[in-house]
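Here the complex is missing a single protein chain, while all its other protein chains stay put.
Order of writing sets the chain letters: A, B and C. Residues in each chain are counted from 1.
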C-alpha cells in the first residue's frame, strides 16, 4: 500500500460510495414524503444490492491483500517474526466492512433484525478503520503523520455520525453529514497519494518543512468545501429532477382530465343535459 | 493579521453578530408563542437578510485577505515556497462562513432544503475556524499559545452547541448558549489584540511570566460573565418591550370595545331596548 | 486557601448542598407523581429560597476572599505585578455560582425566563470551576497534581450531567447523578485538606511516593461509593416517610368513612330503611 496506487485505490472506492450516497439519500428523502409502500420495497432492494456489492468488494479486498505476489498468503507467523502485518491490517479493515455489509443485508432481508444494528456495525467498522490508522503512523516523518491524522478527523467524525444514526435513524442531516465525510475521505486518500508518493516524476515534498504542514491543514479544509459542494449539487439535481418528473406526470393527468372534461362537455352539449 | 487591528476587526464582527443574536433569538422565542403565520414570514425574510449580509462580509473578507498590498493576490505557490499562507488560511475561514451563509439562505428560500442542514454547516464552519486556529499557534511563546487556546474553548463550545441544534432545532437554551459564546469570541479577540499588540504605546506583556498566564485564564472567565450579562440584559429588554407593546395594543382594543359598549349602552338607553 | 481550613470550608459547603439535594430531589420526584398544583407552588418557593441562599453565600465568599487581612482588597495590579491572583481566582469561581443562583431565582420568579437556562448556567459555573482548577495546579508535586486532577473528574462529570439536564429537564436519574457528584466533591475537598495539610500535627505525606498516588486513586473510588450510599439512604428514607404519611392520611380518611358508614348503618337499622 505504501505507494501512489495504494492510496488512489481506497480513495476511489470511498469517493464512489460517497457520490452514490449523495444521490441515494436525497432520493430517499424526497420519496419518503410520498410514503408509497411500493417505493419502500424498491429502496429495500436497492439497499440490499448496495450492501451485497459492499460485502463483495470487501471480500475481494481481503483476498487481494492476502494473495498479491508479495502478500502473506494467509501465513501470519514464521519462526520468529510476523509476516506482512501491513497486509493483515488492511485485511482486518476490509473484514469489518464485510461484516457491516452482511449486517446491512440482514437488516433488510429479515424482519427479526432490530433496526439500527446496521448503523451501529457500520459505525464500528469506521471506528476500527480509524483505530488501526491511529496506531499505524507512529515513527514516521512529521508531514506523513500529520496528513494521516487529518484523515482520522474524517473517519472518527463519520463514526460519531453513524453512532448517532443508530439511535436517530433516517435523519437526513446526519446522512448528508456522513456522505460528505465519505467523499472527503475519498479525495483525501488521493491527496495523500499525491503528497507522499508524487506520480509522474514530480519532485518530492520536504516532509519536515513547517509550511508544508500548514498548507496541508488548509488543503484539508478545501477538500471538505469541495465535498460539501458535491453533496449540495447532487442534492439539488435530484430535487429538480423529481420535481420535473412529478410535474410531467401531473401535467399528463391534468391533460387527461382536461380531455375527459372536454369530452364530457361536448357530450353534455350534444345531449343537452347538465352533466357537471 | 499579526497586529492590533487584525484582532480588533474579527472581534468587532463576532461582537456585532453576537449582540444581534442576543436580540433576535429572544424576539423569535416570544413571538413563536403567538404563532402567527405572518410573523413567521417576517422572520424568514430577516433570516435571509442576515444570511445574505453574512455571506457578503465573508466574500469581502476573502477579497481583502487576498488583495491587500502585501497579500498573495491569489498566488499560492512560487517556485519553491508557499506564498502568504496566513492570508490563505484566513481566506479559508471566511470561505466556510460564506458557504454557511449561502446554506442559510437556501434553507429559507427553498422548501426542498432539509431543516437542520443550515445549523450543521454553521457548526462545520465554526469547527473549521477552531481547527485552523489549533494548528496555527505552534511554536509561539507560552502566553500567545495560551491566549489563543482559550479562544478555542469558545469556538469548539459553539461548534458543539450548533451540532446539537442541527438535531434539536429552535431550542432557545442552545441558541442563547451559542449567542453568549459568540459575544465571548468577539470580546476575546479584542483582548488578544490588547495583550499581544498593546496599542497607544503601552508596555509589552512578558510572554513567559506565569502570573500573566494565570491572570489571562481568569480574565477569560470575566469576559464570559460579561457576555452572559449582555445576553440576559438584551433578553429582558426584549421581553419588557414586547409585554408593553402587547398591553398597549390590548389596551386599545379594550378601549375600542369599551367605546363600542358605551355606545351600544347609550343606544340601548335611547331605544329603550336591551341590546346586551 | 493553601491550608487545611481552605479545603475544609468549600468541602463542607459542597457536602451540605449535596446532602440537601439528596433529600430535595427524591421529595420532588415522589410528589410530582401526585401532580398537585399547590405542591408545585411550594417547590417553587423552595427553589427560590435555595437559589437566594446560594447567591448569598457566593457573595459572602467573594467579599471574604477580597477583604481577609491578606486579601487583595479589590486591587488587581500594582506597578509591575498582579496582586493575590489566587484570591481573585476564587472570587471568580464564587462569582459564577452567584450568577447561577440569580439565574435560578429568575427562572422561578419570571415566566419569561426559558426553562433550562438555569441548568445551563449552573453547568457553566461548574465547568468554570473545573477550568480554573485545571490551570491551577501546574508546577506542583505529583501527589498534589493528582489529587486535584481527581477532583476534576467529579467537577467535569457534574458539568456534563448539568448540560444534559438543560435539555432533559426533571430527569431524576441525572439529578441523583449530580447530587452524588456534589457530595463526592464535598468529601474530596476534606480529603485533600487531610492529605496536603495534615491537621493535628500528623506526619506529612511523601508527595512523590508512587504508592501514595495509587492509594489516593482508590480512595477516590471509596469516597464515591460512600456518596452513592448516602444518596441511596436519603432517597429511601424520603420514600419511606412519604409512604407512611400517605397511609396515615388514607387511614384517617378510611376511618372517617368507616365511622360514617357505621353511623348510616345504625341509622338504617333504627329507621328500618336501606340507606346504602
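Going forward, a contact is a pair of C-beta atoms (placed from the backbone, for glycine too) under 8 Å apart; a residue touches a chain by one contact, two chains touch by 3 or more.
Since we're looking at a predicted model, the values are computed, not measured.
Looking at the complex as a whole, the chain kept out of the display touches A, C.
Of the candidate positions A:13, A:96 or A:190, contact with the hidden chain is made by A:96. Touching the missing chain, out of C:38, C:139 or C:211, is residue C:211. Only one of C:53, C:115, C:168 or C:253 touches the absent chain when the whole complex is considered: C:168.
With the whole complex as reference, residues 29-30, 153, 164, 168, 171-174, 176-177, 210-215, 217-218, 221-222, 224-225, 228-229, 232, 236, 239, 243 of subunit C touch the missing chain.
Of the residues in subunit A, those that touch the hidden partner chain are 81-82, 85, 88-89, 92, 95-96, 99, 103, 112, 114-117, 120-121, 124, 128, 131-132, 135, 138-139, 166-167.
Simple rule for what comes next: only the chains that are shown with their structure count from here on.
Superposition of subunit A on subunit B using C-alpha atoms only gives a rotation of 90 degrees, nearest 5. Look at where the CA atoms of subunit A average out and do the same for subunit C: the two points lie 47 Å apart. Looking at subunit C, one finds that none of its residues touch two or more other chains.
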